[in-house]
Each structure stands twice: as C-alpha cells, then as structure tokens.
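The next block holds one structure in the form of structure tokens; read it before the comments.
A single protein chain has been omitted from the complex, and every remaining protein chain is retained in its original position.
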Amino acid sequence: MTGKLKIFTGNANVPLAKEICRHAGVRLGKCRIVKFSNENIKVTIDESVRGKDVFVIQPSCSPVNEHLVELLILIDAIKHASAQRITAVTPYFPYVRSDKKDEPRISITARLVADLLQTAGAARVMTMNLHSPQIQGFFRVQVDHLLAGKLLCEHFKKEGTDNCVVVAPDSGSAKHAKYYAAVLGLPMAIMDKRRTDDSENPTVHSVIGNVQGKRAIIFDDEVASAGSLCEVTRALHNLGVREVQACCVHGVLSGSAIERIKNINLSRLVVTDTVYIPDHKKIPRLHIISVAELLAKAIIYTNQGKSISGLYDRY
Amino acid sequence: MTGKLKIFTGNANVPLAKEICRHAGVRLGKCRIVKFSNENIKVTIDESVRGKDVFVIQPSCSPVNEHLVELLILIDAIKHASAQRITAVTPYFPYVRSDKKDEPRISITARLVADLLQTAGAARVMTMNLHSPQIQGFFRVQVDHLLAGKLLCEHFKKEGTDNCVVVAPDSGSAKHAKYYAAVLGLPMAIMDKRRTDDSENPTVHSVIGNVQGKRAIIFDDEVASAGSLCEVTRALHNLGVREVQACCVHGVLSGSAIERIKNINLSRLVVTDTVYIPDHKKIPRLHIISVAELLAKAIIYTNQGKSISGLYDRY
Amino acid sequence: MTGKLKIFTGNANVPLAKEICRHAGVRLGKCRIVKFSNENIKVTIDESVRGKDVFVIQPSCSPVNEHLVELLILIDAIKHASAQRITAVTPYFPYVRSDKKDEPRISITARLVADLLQTAGAARVMTMNLHSPQIQGFFRVQVDHLLAGKLLCEHFKKEGTDNCVVVAPDSGSAKHAKYYAAVLGLPMAIMDKRRTDDSENPTVHSVIGNVQGKRAIIFDDEVASAGSLCEVTRALHNLGVREVQACCVHGVLSGSAIERIKNINLSRLVVTDTVYIPDHKKIPRLHIISVAELLAKAIIYTNQGKSISGLYDRY
Amino acid sequence: MTGKLKIFTGNANVPLAKEICRHAGVRLGKCRIVKFSNENIKVTIDESVRGKDVFVIQPSCSPVNEHLVELLILIDAIKHASAQRITAVTPYFPYVRSDKKDEPRISITARLVADLLQTAGAARVMTMNLHSPQIQGFFRVQVDHLLAGKLLCEHFKKEGTDNCVVVAPDSGSAKHAKYYAAVLGLPMAIMDKRRTDDSENPTVHSVIGNVQGKRAIIFDDEVASAGSLCEVTRALHNLGVREVQACCVHGVLSGSAIERIKNINLSRLVVTDTVYIPDHKKIPRLHIISVAELLAKAIIYTNQGKSISGLYDRY
Amino acid sequence: MTGKLKIFTGNANVPLAKEICRHAGVRLGKCRIVKFSNENIKVTIDESVRGKDVFVIQPSCSPVNEHLVELLILIDAIKHASAQRITAVTPYFPYVRSDKKDEPRISITARLVADLLQTAGAARVMTMNLHSPQIQGFFRVQVDHLLAGKLLCEHFKKEGTDNCVVVAPDSGSAKHAKYYAAVLGLPMAIMDKRRTDDSENPTVHSVIGNVQGKRAIIFDDEVASAGSLCEVTRALHNLGVREVQACCVHGVLSGSAIERIKNINLSRLVVTDTVYIPDHKKIPRLHIISVAELLAKAIIYTNQGKSISGLYDRY
Partner (left out) sequence: MTGKLKIFTGNANVPLAKEICRHAGVRLGKCRIVKFSNENIKVTIDESVRGKDVFVIQPSCSPVNEHLVELLILIDAIKHASAQRITAVTPYFPYVRSDKKDEPRISITARLVADLLQTAGAARVMTMNLHSPQIQGFFRVQVDHLLAGKLLCEHFKKEGTDNCVVVAPDSGSAKHAKYYAAVLGLPMAIMDKRRTDDSENPTVHSVIGNVQGKRAIIFDDEVASAGSLCEVTRALHNLGVREVQACCVHGVLSGSAIERIKNINLSRLVVTDTVYIPDHKKIPRLHIISVAELLAKAIIYTNQGKSISGLYDRY
C-alpha cells in the first residue's frame, strides 16, 4: 500500500542518519546539497523517488537555521519529484522550547516550524521528546512522538541507583522527572529558584524534597548552554548531596557548554545522539546513548503500516 | 477600523455574559436558540450583525457537548450574517485537559475543538487559564490567553497568608503552583502519588517539601469531580497540616463534587465564575471571584485595537 | 490499493453497526468511548489502524449533539492513529433538515456539519436519503448518497397496492413522493396546508389531487415528532380516504411521536433502521426494514474500488 | 469600515449593470476586456481599486462558458489590484440547474462554479432565485440570495388574478409554485408527467389538482429552451383551461425558445432581466420586469453594512 | 501502489488523445459530453473510475474558454466518482502567455488556470513547453513539464542545417532559441523591434547578429495569429537572408494565420500536434510532428511510478 522505503538526510546529523540506515538495512538515498557563494542552498535528488515512501532525517543541529532551511528545501524537492509520502524525521525538533507565549508579542516558533514543514510538503513528522507533549497538537499532519525514557532508564538500572534521588531542575520539569522517579523507583526532589531583592545574589536556589547525603540524578529534556545545569549542580552540592549526575535527552551543548561542564563537579552527563556531537565535545564524562535503532524500527514499522506504540514508554 | 462591538451569548453561562455586558456597557445581542423535539438546535440572530465586531461568549459548561455544538452553530449563523469578525470567548475552553497524546490512538481533543471553532468561522479566540500554555499553539487564528492569577492572588493577599504553603497537587501542576508561591512569597510543596503493589492501598500519597504544621493552599487550574482534590486534602491532613484551602480557576464541580467537598476537611474552595455554578452548588465554603470585568476590558480593548497585555500577569 | 477494511462504531446505533458487520463479514473494530464526570468524551482505539481503510458508523440518533461530538472525536483519534482513509457513515445525516437559509441570519447547519466532519478528518462520507439531494454539494470530499427507495418499494409491491394513492404531505415532498408513484405505478396527491385568518383553526388542510375512497400511502424522508404526519392522516380521513399508511425513510420518532401515532387512525408506519429505535418504541404497527445489507455492500464495494451505483435507485 | 463602492461589469448583461449603476448613483468602473485572435481574454482594470469594495456584475448569459471564464479573470485582476473585498453579482447563477448528482459519475457543476469563484477571489456572492435554496450551502463565503417573488407578485396583483390557478410544471417546482399560490391567495395544481410503454406517446401529461375552466399561471424559476413550458401549456389547454400565462424568474430563452413560444397558445410570459434579452427576442407577449433597483439597493446596503433581509420575501 | 491507468479526453484534441491511447496500449475511457440548448455542458463518465489513476487530455484548443470549462467539469465529475488520482494533461496550457503582470491591474491568468485546475480536483498536471519555465512554480500540485525540443531538433538534423542561423523573433525568445542553436551547433541572431516616432512606419525591425546570406530558422514556443512571424519573415528577407523557415512548438494558428502564412515567403513551418489542427489548415508547407508517443510514455511511466526525466531534454 505504501511505496518502497527511501531514507534521505540533510547535513544536520549524518552519523545518526547512517546509523539509522544501518539498523534499517536501507541504503541512504543519494542527493547533493550545494551552497553557492551567494549562500543559496541547492538540493538535487539523485535518484527517482516517484511513488516512494520517503523519510528525511534532519534534527535541529548547529547551524540551526541553516539546517532548517535546508530541510524545507529537501522536502520541497522530494515533493515535486512526486514522492508518495514524505516524513520529516526531526529527533530534536527545531525551536522546541519556543512552545508557548509567556510574554506578549512573541512567536510560538515551534508551531511556526510545524506549519512550515507542512507547507514544504511533509505529510508526517517523527520526533523525540518534545519539550512539552502538547506540541503534538501543533501539527495538522500525523506526528509520531517517540520517547527515549525507556532507553535511558535501562542505562541507569544497569549502572545501579542505590541511594539516588531524581531531581527536577525546575518546576516545569517536574512532570518529566516524575516519569524517571516512578520507573526507577526513586524519590524525587525539585529545585526552586527565586528572585530576591538582594542585588549581590539575585536568585536563591532551594530544594523542595530531601536530597542531603544522596546521589542526585538531574533529569531534563535537553542541555543547551549548560548554564542552568551548572547552577543546579552547584546548588545541590551546597545542599549536601554526595554526587551529581545528569541525564538530558537532547545534548545540544551549545556555546561554551562543554567548558562549563568541565569546571563543575558533575560526575556524569548522559545524553542521546539526537543532536550531532562533534568529536571535540566528546569528553570522558559525557555518555552518549544512541536512538538510531529505535528510530530505524519506527521508520520501518511506519512504512509497513505496523503500530509503533510498543517501541517506547509514554508518560 | 474594526466594526461596532456586539456581544452574543449561548446558553452555557448567561450570568457571566450579562456581567461582562454590564462592565462593558454594551447591550447583550438578541438571538433565539431553540431545541426542537428532534434535538436539533436552531439559532436565529435577531439583529443585524453586518460588518460588526462580534464576540460570542460560551465557556464549556454542562451539558458540555450540547453547548459546544450550540457555539459552533452560533458562530456559523453570525458568519453567514456577514459579521466583520467573530471572536469566540470561551473562558473555560472545551476539552482543555485533552491536550496531549499520552496513550496511543487517542484524540488531542482540545486541538480538534480549536480546529472546529475555526471551521465554523471564529477569527479569534479569547480564553482563560488553559491547562497548559502550549495550547495557544493549537490555533491558526489569534488567541488571547487571559490569566486569573492576579485576581486570585489579590484575594489571598487580602485574606492573609501567614504560615501558609502553596501545594501543587501533582508534578504536572508544579509550574502553575510556582507562580502563586512566587507572587505570594510563600514556600511550595508538591504531592507525589505513586502506585504500589499493595492491592489494599493501591496508591501512596507523599509530599515533596515541608508542610507539617502549616496552612496549605492547593492551587490547580480546575476542579472537576473533586476526587483528586479530596484525596490530596486528606493526605495533607495525614501529613500534619493545620488547615487546607484550595484555589482552582475553573469551578467545573461536576458529578458529586459538591457532596465530596462537604465531606472533607477543606476550609475554603476559591474558584472563578468562568464555569456556570447553579445556586444549589453555592455552599458557604465556596468562594467565587468574578472574571467578568477582566473579560469585559479585554473585549473592549480588542475591539478598539488596544493592547491587552497589561490587564493580567503571565507566568 | 486501499488498505484493509476496518469498521468502527460510536454509540449512536450499535445494532445497525453490528448488522452491517455481520453482512460484511467483518469484525467490529475495538474501541472504548468513556464519558468522564466532567462530560468530556474520551475515545481510545484499541487496535492498530495504520494504513487501514476505516469506516465509522454513526447516524444522527438521540442524544443528537452528544453523538455528533463523539463522531468527530472518533474520526480525529483514528486520523492521528494514521489510518489511510476514513469514511464517515452517517445513514441519517446530522441536521439534514437544516439545509437552506429560509430566514435571515440562521445557520445552514447541514453544511456546517459537512465541514466539521472534513475538519475532523473524514475523507469520504456515506449517507442515505438526504432531505434534499443538493446537500451532496455541501461536501468537498466524496460522498456516497444511497437511497432506500428500492427497498421500500419492494415492501409495498409485496404487500399489494390495489386502489392506493401516493400522498406527498406537502409541496416540498412532491418530488420525493413522485418517485414512489412512478415506481409503484400509482396516482399521486399533494397536501396543501394554508394559514387562514381564523384563529380557531389557524391552518386548513386541503388536497391537490384525488384521494376519496382510496388507500393513501404518505411518503416522506423522515418522521420526527409525527405532529405533521398526524395532521395529514387526520385530514386524509376527513377527505374520505379508506385507509392511511405512511412510509418514512428515517424513523426519528422523537418526543411523544409514538404516543401520537398510537392515537391516530394510521394502519401502518414503515421506516428503516437508519435511526436507532429502542424496544419500547417498537409498537406493532411500526414496520422496520433494515438497510444494513445495502450499507454493508456499499462499504465493501468502496473498499474494493468497485462501483456502487447499481446497488440502489436514484431519483 | 468597508471601502468605497465600485461596480464593474463583464460583457454578460451590460444593460442590467448600467441600470443597477443608475439606481445606485454610482459610475460604472472602467475596464477593458479584449479577446485576442487566440481567443484568450485579457482584462485590464483602468482605475485604481486599492482598498475598494468592488461588485462585479456578471449573470450567466450566452455565451455562457465564455462569460464564466471572463468573470473569473475579472475577479482575479481586481484581486491582484488589491481590492479590499470583491462580491460576484450573478443574478442568474452559472450552472444553477446542475445542483445534484441524480446520475452516477456526473458533476454538481453549480458547486464547482461556487468553488471556482472563491478560488478566483470572490469574498461574497450575490445571486437571485437559485434553482434550489440549498445551493446557498455550496459556498464557504457569504452569499446573499435575493428573491424576485415579491416583484413578480406585485405584477400579478396589479393585473388581477380572478379565476386563476397557480400551476407547478412538475413535482420539483411544487414548493416554488406554492409561494405564489399563498401570496396571491390562489389554488394550485401540479403537472404530472409519466413515461408510458406506448412508443407513439412516450409521456402522458396529467394534472394533480383542478384546472378546468380556470386561467392557469405556470410558475417556474427559469425558462430555457421553452420545450417543457410548451408541453405543459398544450397539456393545460387539453385539460380545459381557459387561458395560460407563465412567469419564470430567469428568461434564458435559449435556442429556438422564442419560436416555440410564438407557436403556442400562451397569452403572456413574464420574466425578469437577470438574463440579457436581445431586442429580437422581445416579442410583444414577453413582459420583462427589472430587478435592477432591488440589486442596486442590495449592493448599497451591503457596502454600508446594513441588513438586506427586508428587501425581499423568502420562502 | 497507484491505481489502474485510465485515459479520458474532452473535445479539445481528440485525435491527439487517440494517438496517445494507441501508443500507450490503453482504451480511451468512455464518457459523454453534452451541451444543452442553454449552453450548459454536462459530463457523464460512463465507466467506473473508483480507485483508478486517471489522466484527462485537454490542451487549450479553439474554442478555448469552452474547452477550459469542459476540462474543469470533467475533472470534477471524475473526482466525485472517487478516482484515486487525476492528472490534467494539457500539452498546450491554457492562457500560457498570460504569465506575468507587465501592466498594472491585469490578471496572471496562467496562474489562475493553475488554481482552477487544482480546485476542480487535479492532483497533477502534465504539460509541454510552457511559455516560460517559471510557470511550473504556479502549481501547488506536481507538474511534469515535458519539452519537445529533442523531437524538433531530430527533425532539423535529418533535414540538414548547412549555412543555417537560428533566429529568435524577439529578446524574450532568446533563451528558447539559444537551446536550438546549441543543440544544432548553429549561430544565433535576435530580432530587435523598436517603436519610432515615424507614424508611417511605427516600428523598425533590425537584427542583432549576422544573418545575411544565410538560411534562417525562426524558433518560438508558439505561433498564434502569425502576425509577428510574418513581420519577422519579411524583415529577415529585407536583411538579405536566403530562406526562412520557422519552428514553433504549439501550432495555435488562430484567426487568419494560415492565410497570412500563404502570403509570405516562408518555406516551411514546423509545429507539433499539441493543438488540434483541422484538415483545412493543413497546407503543404506546414509540417506536423507528433508528441503523442512522448506523452504516452510519460503517462505510462507516471502511472508506474518511474522517472520520466530521461524522456526529453531540458534547457
């Protein structure tokens, strides 16, 4: 019923795309992406996609806006080459944190990106760990929202979680952290950051819940500049924890994130490979868990019209 | 630039609509809504709305689905009567809790309702305290998301908050509760409910944070059957609090909610009038704060093309 | 080419759905429809529909608006579960009599419902005996408009039509009645109801055509409250007919219809099972003809891409 | 609120457009419509329409398809010249009789035309006496459906209706004729045409109702080839009427209609000027009633945002 | 994956459609196209197209607007008969020269036609030698833009091109002519037409490039009234060429084109059969090259989901 499976990738995370193809047993589709001196991107699809069921892999990786435009052009080129169906596979969704209007006159850019993908020609979207699960409602087209929780819990179960406490870095992450606490059978605490009038120390970090003498594991959906992660780590040490680990699905690690992490007392940072991590960022205490096999299965099942709900945990 | 202001209402919350009109200094628009013996609703707009800027007030109140269909027909009738612009004013948004896909093969019904309103002809939506702020991204049309927080905080400031603690009834409400804790300058605690293997007491309620000897105020966006509110209230008393109050923006109070509340040790329940509360539910310990003036101002400002962002706090 | 056939039903007319499945040799799809205490409907599809060709059976039955919303949510849930194609099967179409704007500032609600179904995700609609055939033009999507006329004529041919006259209850039904007169080879008469100035008898019923001494069969597309049917029956007896029967495709029988029918001299009322008729309404003189086999064939042919135009008569 | 009123016309019925402009006190907009040797139509709007409220008058007149394409191009040119709002004024709507699917695999072309007008850029449609009132439901945009009944009844009231009977030429026109019978206080009859097996006289015309010795007035929405009108006229004379008149809103008078009418015993044919009638068709027994003033008022009221529902009778 | 292939044709170019079917080995689909006395076109599709992959052949031929409306109705009828996919095959695209806004307040009618086709239900468009290749960007749906260049060059290569020069009849055709010059390995010249103030000879034709003593072949995308072709031919003779031939893809030959051509010194005019050429226009010096085989292959490949890019040259 659905056409033959084809997988293409943009330049955002080629190693991930190759891993997905390896797990799926599918050759990566041939295309050329050229950037001219005037910075215009030209995409040429180098094999027929007529009537094919095409998946385009392009998570949001640096340079973010460049890769977003590249993705839109890729989809447009494939659409006009008469593909049967195009699925945008964006394991880390562009502008995923811009999901609400918490100030006047700003853009809910994640919604805008959803609309742009559909305008370009995406008939489906496959993504992972959206900052809030409500983002699924931003799409008119079908969206598969995979979750890495099961994979990450397997890691921590293997490593052992004696005397551990799950820490949500802020009240907005409480629900996310709750899942890990429940699956790992651990207690939970939530960081509470408040502005004070004291101009020297503008914010005070306290904790809701009991962390003293415990091994804290901070759970969050992403780590970008690591600024907030470092603040929380420091605060936890001040509150008497014995050790701090962190686990963030999307390892954005932008700016001087790696430098910051090197300079704090964080014993381990676990991330997935949804975002491309160049070799120079792969410091020893960074542990990367691949989602390639999960994505490969989800792609194959979708192509074959099989249910994917058994592949991952929901929360 | 915009047409003359007209306000219509369906049958969902006529007292609120009348209060809004009183504050806005506008006469309620004339229309007849008849339900035939075959249960079909017929709406007749009894005054010209050509070129007018029409606001239709219809929060989600019992009977919920009946009122939803009534709203869609109202909007359709006004659209085909050549209104310039129609704003659906749904202070309590229909199916607002159905905002994510946390199980396979379910509907994100809040998104569906957003689409249905737009299909019927709504060019704008004005609503209050969505269960999650991301729901704003469900709309292609402009949406004004007002928040009752400022009004509710004023109430508690007046009443006094000595020795109080803000309680989030679960991890998903932590962010909502955080706003009140910050504005009222109070500490915060979060209830943690877990499934056990013990079939007698399938769930255990513990608390993250310190509540003992304090006066707890539970903050949530809505109270429906009050089942969860009663569980939390009981658990808080077991945890040694001195008093429990609750404050929920939308007083849905469905089923035997009022009976449940009468039977627990809850000293006060504060709600707004976004949802219609019939007289027999107005028990002494229920305190109702009206949002009519806020909505009236937002409607007038919108009609006049003035910014409404100063009318309320965001979080 | 089209996916495997799946049939689901809402709560509107479960016996009809079961009969259709029996004729089609297909198991009814598994889904749960729960109504919470806050009256929100939750639909969970309990089997994979990825790539399937799904038919959702839900005629407009009491409670009408409840079932309409249920249908929209069902379709939305199935769409986002990645069905290949969804056909809304609404043998009695919601708000089918609201098909024109014969007063200022009213809604053509049948058109609105058509739009809502499409917004929810219906790619096709299958329906029966629309109040006016023009309603087919309300749909952007494909619509199969089946007609029960052939089935109903077979019944009357078997029963015998000696000395019968076909009666249209008003001028708007003349075209509908004409079909039966032509197929059954019977003469025809049309009731003419006029307002007078006489406040005692505000309307006078006369007949255009010859009915005296004949056996009248009133043909109409639906019987709702039966008020008009009773008036016409009485008027026909006053005009000297020997016997009155009636045949209405959709047996809505709302309000006190059954009581009214019991109290008049109507020897038989023939309807189909497009609308659910609870047992307490099944009085002896009510004769129900099933359309389940016709619908089952139409569904199977549609799934197999075969023409359905031979299954029924058009007029 | 709405822009300044501008009226343009295509070539379909220039005299009507001029009369409308005279009544509206508005100068006809300047535009050139050229047809090249390759039959391509080129429209040039010769005055600024930026921000104007533009009405384009183009009923369906011979050559019908040529004028339809011309109308679409006119609207497109005006849209891209940045008009604020465009209303297509099609007093006789193109393909109005193609309003249902009474055979398999045909087009509901009136619906298609509605869609084409909207695609070209019409934001509103103003039309008169649609073949069936349900056609209003074909439009997503607002449609004003004016009716000529009041004007036509005024004519017959003035002429006198002693001993008259209103005749519907077939069962499908019964509802239309009913309006005139009610307003003029006349009895009504309906022609009943049936196919027989007799190949000499394939159809038999009988009448439902009493016409003998009376003066018949046939009412219909349009007269095209006049074939059916002539058959009915002859049949009525055979049935013993004293005189036959006819009144049809839209005087299409296509093919050899005028010749046919000259050759039958029809004392008068009343039509409106919605369709252009060239001088050579203006035979003495043809009486033309202008709808220009009604349309002019409707246009002005629409531009001024005033209700138009008082301008005409609905049925 | 795609349905069974079906080919239908309107009345525009039946011989071409038959040739395409012959090459494709497919029987022409059965349909009836009737034009009533009121000039309304009625299309009846006389075989089932449910789930089929339908191609509708209708280039823009005289009467142009009639055939355009016919095409739209054909597509609409096939769409509502539940075809899987409809491709409008318009080898000569309607209004193809109306592709830009070179005056204020005109319509880009080629874009309008693209939109109308999509509104009617075309899911794909197959066309040939658009006046400008940018027109492909007018379509939201997929478009296959075939080019006849390869076929035409084969003809000239066979005929021999000694001492020939390719002539572009104006600067706008320079790019088109360039392709032929390059493929045939010939020099090129461009006609330069300017307005003067001399009212006797308002325009002066000069040439850019060297033509004297050469055999000129004028290349253009279409020949309509042949007015410009004749002017250029005359000018070339004045400039000393030895012989003039012309090659235009689309042989529109409207108005008195054939008469004009007979009266000038043009040794040969080569066209394709995209436009229907009646026998009386087939003068000896007109040479017609059929594109039927190319179109047949493109249709078959499209149905089978195979790439068509190898079938023709791009430029």
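We just call them A, B, C, D and E in the order they show up, numbering each chain from 1.
Operating definition for what follows: a contact is a pair of C-beta atoms (placed from the backbone, for glycine too) under 8 Å apart; a residue touches a chain by one contact, two chains touch by 3 or more.
Everything numeric here is computed off the predicted structure, so don't read it as measured data.
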Open item on the list: Need the list of shown chains touched by the one chain that isn't shown.
Closed with: A, B, D, E
Task: Which residue of E:R111, E:H250 or E:K297 touches the chain not shown here - done: E:R111
Open item on the list: Which candidate, E:S132, E:S225, E:S256 or E:S290, sits in contact with the chain we can't see?
Closed with: E:S132
TODO: Just name the one of E:A174, E:L239, E:I264 or E:L286 that touches the chain not displayed here.
DONE: E:A174
TODO: Identify the residues of chain A touching the omitted chain, counting contacts across the whole complex.
DONE: 36-46, 48-49, 62-66, 68-70, 72-74, 76-78, 80-81, 95, 97-98, 101, 103-109, 112, 115-116, 119-120, 224-225, 252, 254-255, 257
TODO: Go through chain E and note every residue touching the omitted chain.
DONE: 99-105, 108, 110-111, 115, 132-138, 140, 145, 168, 171-172, 174-175, 177-178, 181-182, 188-190, 192, 194-195, 208-209, 307, 309, 314-315
- [ ] Spell out the interface residues on chain B facing the chain that's missing from view.
- [x] 1-2, 124, 142-143, 302, 305-307
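Keep this in mind: only the chains that are shown with their structure count from here on.
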Task: Same-site or different-site touching of chain A by its copy chain E, using the half cut - done: different
Open item on the list: Quick check: more C-beta contact pairs at C-D or at D-E?
Closed with: D-E
Task: Chain centre separation in whole Å, for chain B relative to chain A (CA means) - done: 32
TODO: Can you check how far apart chain B and chain C are, centre to centre, with Cα atoms defining each centre and the answer in Å?
DONE: 38
TODO: Among the residues of chain D, pick out those that touch two or more other chains and give their numbers.
DONE: 101, 103-105, 108, 307
Open item on the list: Going by the touch definition at the top, which pairs of chains touch each other?
Closed with: A-B, A-C, A-E, B-C, B-D, C-D, C-E, D-E
